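Of the protein chains in this complex, all but one are displayed in their positions.
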Amino acid sequence: MTVDIPLPPIEAVPATQGRTRHAGRAATPWQRRTRLQRAVQALAPLLRKPGFSLALLVVLFALLAALVPQVLTGFDPYATSPADKLVAPNAVHWFGTDELGRDLYTRVVYGARLSILAALLAVAIALVGGLGLGVLAGFAGGRTDALLMRLVDVLLALPGLLLALAIVTAIGFGTVPVAVAVGVGILPGFARTTRGEVLRIKTLPYVEAARLGGASWVRTLWRHVLPNAWGPVAVLATLDFGAAILATAGLSFLGFGAAPPAAEWGTLIANGRHFLITAPWVSLLPGLFLVAVVFSLNHLARSAEEHAR
Amino acid sequence: MPTLHRLFAIGSLALALAACSPTDNAAADKTLRIAFWGDNTTLVSVDPFQVYWLEHRVLLRNVVESLTDQDPDSGRIIPWLAQRWEVSADALNYTFHLRQDVTFSNGERFDAHVVKTAFDSNKAFATQLPATFGATYLAGYDHAEVLDDFTVRLVLSKPNAGFLQATSTTNLAVLAPASYRLTAQERSLGKIIGTGPFVLDHYTPEVGARLTRRADYAWASANVHNKGPAHVEAVDISYIPEESVRNGLFLQGKADILWPRNPFSEVDLNLLQSKGATIQSRSLPGPALNLYPNTRNGRLLGDRQVRLALQKAIDRTSYAHTVYNTAFPVVTGVYDVTTPFFKPQTEKLAYDPKAAEQLLDAAGWHKGDDGYRHKNGQRLTLRYNLTPAESAGDVLVQDQLRKVGIDLRLNVLTRAEWVAGNASGNYDLTSTYMTRADPIILQTILDPRAANSATLATNTYAPATLAKAQALFDTGITATAEPQRAHAYGQLQDLLVDEASAFPLYERVWQAATAARVKDFRWTAEGFALLSDIQVAQP
Partner (left out) sequence: MKGYLAGRLAQAVLVLWGAYTLTYFILYLLPGDTLAIMLSASGMEADGLSAQELAQARAFYGLDKGVFEQYFALLWGALQGDLGQSLSLGRPVTALLAERLPQTLALAGTAIGLSLLAGVGLAYLTAYVQWRPLKAALARLPSLGFSVPVFWMGLLLIQVFAFGLGWFPATGSQGTASLVLPAITLAIPSAAVYAQVLQRGFQGVWQEPYIATAFAKGLSRAQVQARHGLRNAALPLLTLVGLQVGNTVSGAVLVETIFSRNGVGRLAQEAVLRQDIPVVLAIVAVSAAAFVVVNLIVDLLYPYLDPRITHTAKVS
């Protein structure tokens, strides 16, 4: 049997740190608190950081826009108004208007639903697929592990965008195919991270103790392994949520996006790029908004991760 | 911290090196630089017979030449490589008397044998690949007879009133026999030898092409003012897909002619003009940008009332002024105005949302709470198949139709799906165009017997209308006298608008911006440019 050298995945913390962190957590046997208490206690110091609060606000705004866009704006995102085409940002049109006179701020707000849905779907696909593959490989070990990891290697070796292009061309244009394509593209990362975590946890004393105590594999998996493997995977999911939004934008740029007149953020930026010289706000403002959201997501994920360490 | 120092040193060195790369001003002086949009990536070819791509036809017009030429103002066919010709009474025999002073750029003589080789090679290619674009130009061609070294007779097996015009196009241009000895693929990639004022130096797909001047050129047609060799020494053509990049290059002075496929938007137009550019425009002959309905198989547009309502619900003035600019011509018929026998339909294409609503009410479509019209529980949703991406204009029409309660679905598809959709009739509206300065071109779209997609052509008409349209196409192609043709094509245009079998959206105006140093930019009949006339001023 060949020995597989586990490559630390992109976002993985070097193993030594992971271990010390876990040891630290396990070594503080303390009075049990409610979930809420624990959450509040964990968040409180973070919320005192202005950067974290600001990032949280941006993300909450994006989520609000995705759920109830009509609360955030009074305009119709699809109503054209030829007389007001390409108006620069002002008090009425905060982000200005596009080439058909539609209010850009409104389009960004309404675009949130599609963009966030697409990203959620992509991450969900990657999460379910990656988690499944990773847990199976990590747990089963041996040939199954080798086989599954080769499959993951195959996916990893295929350039993400080319794979996405082929998938989108195969199943058609639109938000869902794009999400599927992006999800498949980021799946290998999840599979590797999960497998790494499972392999690490499997050898921990308390898991072995649970097994020796007669717990079934499924129960061990469910009660002991998954909850502990979850941390790094959740961070990766948050990071990849941002990455998925960007990947969707990239595909929109190449012409694969939502059916018009609806528009994801990527489509807005991509369509506005023709006016970069003459009316830069059409591309710049949605672009800055997208950057703000993705950056905030990254910031939240990093802060949470650093805090946990 | 030596490493850090080293890093910075390397970085600034790289910047310095890049910044002081020399600019070659001297060589650029007599070179004309044209920036087109992206190259054709579906059919990679500059073989004249196969090419339908407009930008390649611009290039080819200056490299290869045809038996005749077409006057851009009157549409009349005038002499070029043939000094004169006779057409037999039955319109089956075309006898061309050729110029005797013409040579190809490889030194071969242009004569009757060469013409026969060219037409026979084209026919052989069309037999092998009937789908090729040039085949429609060659329709009816049977064989060629060499009467003497400089007289050739082209014999048709069936009448083709567009044949004389076809001999003026790039598609039936005459190449040197050496070119025909190569494979079609070699020709496609730039092995093209013609008699034109420029020689195709190379063609690199998706990147560009270079034309160099022929010093001994002296047989221009009457359309060209410059009877001798071209004024510029070379023409550099580049294909730049990104609009903002293309415009930026032009504004920076890195391109002399900015020539995208779609007309300029108002902001771009203002910017270009403020920088001293001249905007050259010409309506491309052939159909306007029309939407074609699917009236068959119980589709919603099978109802003539609905089609007529749709015709009235489109605000073509707003389209031209919003998507392009206030000076942009509003489309007035199913053909562009530069097409011979064009007949305006201005009244019938006027915007009248009230009349549209009345027609829809009368047809039993009533507005529901969602703002759209419904009948028997079905929403008035029309599926418009388009490829590869929607334009601002499409979205504008979508919103215009929403106002009268029609739900237009912009169905963006890959080319493959779009083609499949047309062939299976899985659409309510679709769109396509061709450019040729003869009304016959509409047959390649709308006559099921000759169309690229027979399904699309059939679906456009209600069953009774199809027979009428075909009869008119037949009259148009067999008539030999101009008034007869004008009458037939006039009736055809009326029929298409009255039956709402075509919905014109905009006039296909081709615009190029020329820099201040470019003089004497002039159009050919089919909307290409005569590059040998162009002068570039010395700075």
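As written, the chains take the letters A and B, and residue 1 is the first residue of each chain.
Keep this in mind: a residue touches a chain if its C-beta (ideal position, glycine included) is under 8 Å from a C-beta of that chain, and two chains touch if they have at least 3 such contacts.
All values derive from a computational prediction rather than experimental measurement.
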| item | value |
| --- | --- |
| Omitted chain - touching chains that are shown | A, B |
| Which of B:T41, B:S74, B:Q273 or B:T480 contacts the chain that the document leaves out | B:T41 |
| Which of A:L47, A:A88 or A:L162 contacts the chain that the document leaves out | A:L162 |
| Hidden-chain contact residue, picked from the options B:V87, B:A124, B:V207 or B:A327 | B:V207 |
| Missing-chain contacts mapped onto subunit B | 1-4, 7-8, 10-11, 14-15, 17-19, 21, 40-44, 50, 52, 128-133, 136, 184-185, 188-189, 204-207, 238-242, 244-245, 248-249, 251-252, 254, 388, 414-417, 419-420, 422-423, 434, 444, 451-456 |
| Subunit A, residues in touch with the chain not shown (by the definition above) | 1-3, 5, 7-8, 10, 13-14, 16-17, 51, 150-151, 153-154, 156-163, 165-167, 169-170, 172, 242-243, 246, 249-250, 253-254, 266, 269-270, 273, 276-277, 280, 283, 287, 290-291, 294-295, 298-299, 302 |
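Assume only the chains that are shown with their structure count from here on.
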| item | value |
| --- | --- |
| Whole-Å gap separating subunit A and subunit B, where each centre is the average of the chain's CA atoms | 45 |
| Complex interface listing, subunit B residues touching subunit A | 242-244, 247-248, 251, 265-268, 270-271, 318, 321-323, 388-390, 392, 394-396, 398-400, 402, 409-414, 416-417 |
| Subunit B-touching residues of subunit A, taken from the complex the two chains share | 78-80, 82, 85-86, 99-101, 169, 172-173, 255, 259-261, 273-279 |
